[in-house]
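The complex appears here minus one protein chain, its other protein chains still in place.
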Amino acid sequence: MAYTLAEIATRFGGRVLGDAETRISQIATLEKAQSGQISFLTNSKYRAQLANTRAGAVILGEADAEATDLPRIISQNPYAYFAKVSALLNPFPETLSGVHSSAVVGPGAQIDPTASIAATAVIGAGAVIGADTVIGAGCCIGDNVVIGRHVRLYPRVVIYHDCVIGDNLIAHSGVVIGSDGFGIAMDEGRWIKIPQIGRVVIGNDVEIGANTTIDRGALDDTVIEDGVKLDNQIQIAHNVRIGAHTAIAGCVGIAGSTTIGKYCQIGGSAGILGHLKIADGVVIASFTLIGKSIREAGSYAAIYPFARTEDWRKNAVHLRHLDEMAKRLKILEQQLLKQESLKGNTDE
Amino acid sequence: MAYTLAEIATRFGGRVLGDAETRISQIATLEKAQSGQISFLTNSKYRAQLANTRAGAVILGEADAEATDLPRIISQNPYAYFAKVSALLNPFPETLSGVHSSAVVGPGAQIDPTASIAATAVIGAGAVIGADTVIGAGCCIGDNVVIGRHVRLYPRVVIYHDCVIGDNLIAHSGVVIGSDGFGIAMDEGRWIKIPQIGRVVIGNDVEIGANTTIDRGALDDTVIEDGVKLDNQIQIAHNVRIGAHTAIAGCVGIAGSTTIGKYCQIGGSAGILGHLKIADGVVIASFTLIGKSIREAGSYAAIYPFARTEDWRKNAVHLRHLDEMAKRLKILEQQLLKQESLKGNTDE
Partner (left out) sequence: MAYTLAEIATRFGGRVLGDAETRISQIATLEKAQSGQISFLTNSKYRAQLANTRAGAVILGEADAEATDLPRIISQNPYAYFAKVSALLNPFPETLSGVHSSAVVGPGAQIDPTASIAATAVIGAGAVIGADTVIGAGCCIGDNVVIGRHVRLYPRVVIYHDCVIGDNLIAHSGVVIGSDGFGIAMDEGRWIKIPQIGRVVIGNDVEIGANTTIDRGALDDTVIEDGVKLDNQIQIAHNVRIGAHTAIAGCVGIAGSTTIGKYCQIGGSAGILGHLKIADGVVIASFTLIGKSIREAGSYAAIYPFARTEDWRKNAVHLRHLDEMAKRLKILEQQLLKQESLKGNTDE
């Protein structure tokens, strides 16, 4: 597959400078690109790399339009443009439709004839699999699960019974959707289990990274809205709601019944306690625990700065005495104030 | 399935007020419940919600017994009561006993005739599967594993060879039990592997959340005692022992050879270093690293409080200078003390 810059600009917009008939067949970094490949610059700071690239063409922002003589496409958002060109050049591999002979399909399951069910996948009774959907090897789809169109499940995804999945979901290997939430009640010295009878409901255009887990609701549903992007190894507890177009990096944990707004961005290994509300447009730093609701968009953090271990130790020991330090500081201030005031008196 | 309040109270105790013949078939939140459904109030703080509920009946604590006219059951522990009623109304779905034709069973495995082995499960040589146990689709049970009665493994659980599982375990998808602990020794510039020849031994009435991993012991066993409840994505290292009825929230990591007492509660994403002892009844906050043994029951924490990023940055920079601050504070105190003492002298 190869396209000219002119063909690409016809699809995705942007302005072509230099030879519009330049053909490209792959995308690569400035450093590694060869002729026949297109590269991109998303930050003028790295403009120097343009000088040495052997790329056949580049995607640039307006500010860098004249920073090279290479054939180029100028876009207002070169990073998104790169994503689109890469998707054009690297489509999902074709998958044969139909059910592999080693797959096991339960009674009453409705599988669209254009869908593909790979080897050793297990589809539960009454499940519905939409058009052009690909269920990877070893996936287990529970009874009565409903999956939309153009969904792609990589090998070994599990979806528990009754969950509902929109269109275009991409779920990577090891993802578990609809496992029981952590619901227990103490009764005379023993934990008893609270049945988890809600579902997980996932909107359209969601992606879920490898080994991420999303628990079903205790009574009502856990909800992932349209366009949410989840990285690997995230844990989403029961009855969480994640607003549309929110992106969450790896290893984040979100406790039960918390509602996260739209267009939030949550950094890696961050956490959010349960029963909180996070407003739209909140950005949370990596390694930050959010312990109270956040009502205003903006950026929030709580990262302990690292240091050489000996320096860290010397300083960290005082964290257990901050209150005492604060009190001693106050006493000093009062003493000095008294002195000043006495001196004031004697000065008079 | 539907039960009258009278039937429920006969099973689980409690006092019925209002029409004891009210029939209920499902449980729901106060907000969503319909007639024919029972709801519950576990905290008098939310008593106002009682006024608007359309539930057919409610479960209440003694303090709220007269807070509504609805048919109701009064219990000393309404949350546990709710759990029991929910379990009554939502039993595990029936599973056909027997071994699915696509499952693979090794030589010498003993599978109780009442057990159920789902599609594509693999049972190792010499494994023992107890009565009424359900092995989900795609599970892999290693050679010589012994599994008790009434165990439920959801799809894609792996149990390595020789591990021992008690009765009533519930293990969710992606759980790995008995993988090798992280045992390595440096030898002339290379790590060499220490064989992990212990087992994982799990008591009765344990639940393990999705994608949680429990490593086998290096020499002795890793032990999970009766009634332990583990949430999703927890990592339990080799030779850890977790005391009975301890509950651990998601994403916690426990390092090797640590012993945790009974009835502990560990918050999400917390960690415990290796070779420590944690007493019975210890509560550990989310995001807290425990780096020393804890000898007394009680509540422990180490959470860095979050703030707007600009405020966090302004304050966090001083963490690298706390020792210097402490010294400067001390110098000021000494200077003032000297002044006071000099003044004392001159005052004489």
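Letters are used for the chains, namely A and B, taken in the order the chains are written, and counting of residues starts over at 1 for each.
Methods note: a contact is a pair of C-beta atoms (placed from the backbone, for glycine too) under 8 Å apart; a residue touches a chain by one contact, two chains touch by 3 or more.
On a predicted model such as this, the values are computed, not experimentally measured, just so you know.
The residue from A:Gly36, A:Gly126, A:Gly268 or A:Gly281 that touches the chain not shown here is A:Gly268. Looking at chain A, the residues touching the absent chain are 26-29, 32, 77, 79-80, 82-84, 86-87, 89-90, 93, 100, 102, 118-120, 136-138, 154-156, 170, 172-174, 205, 207, 209-211, 227, 229, 231-233, 245, 247, 249-251, 268-269, 286-287, 303-310, 312-313, 316-317, 319-323, 325-326, 329, 332-333, 336, 339-340.
Residues touching the missing chain, restricted to chain B, are 102, 104, 120, 122, 138, 140, 143, 156, 158, 160-161, 174, 176, 179-180, 182-187, 189-195, 197, 211, 213, 215, 219-220, 233, 235, 237, 251, 253, 255, 269, 271, 273, 283-285, 288-291, 298-305, 307, 311, 314-319, 321, 325, 328-329, 332, 335-336, 339 (touch as defined at the top).
Criterion: only the chains that are shown with their structure count from here on.
Note on chain A versus chain B: their Cα superposition corresponds to a rotation of 120 degrees, in steps of 5.
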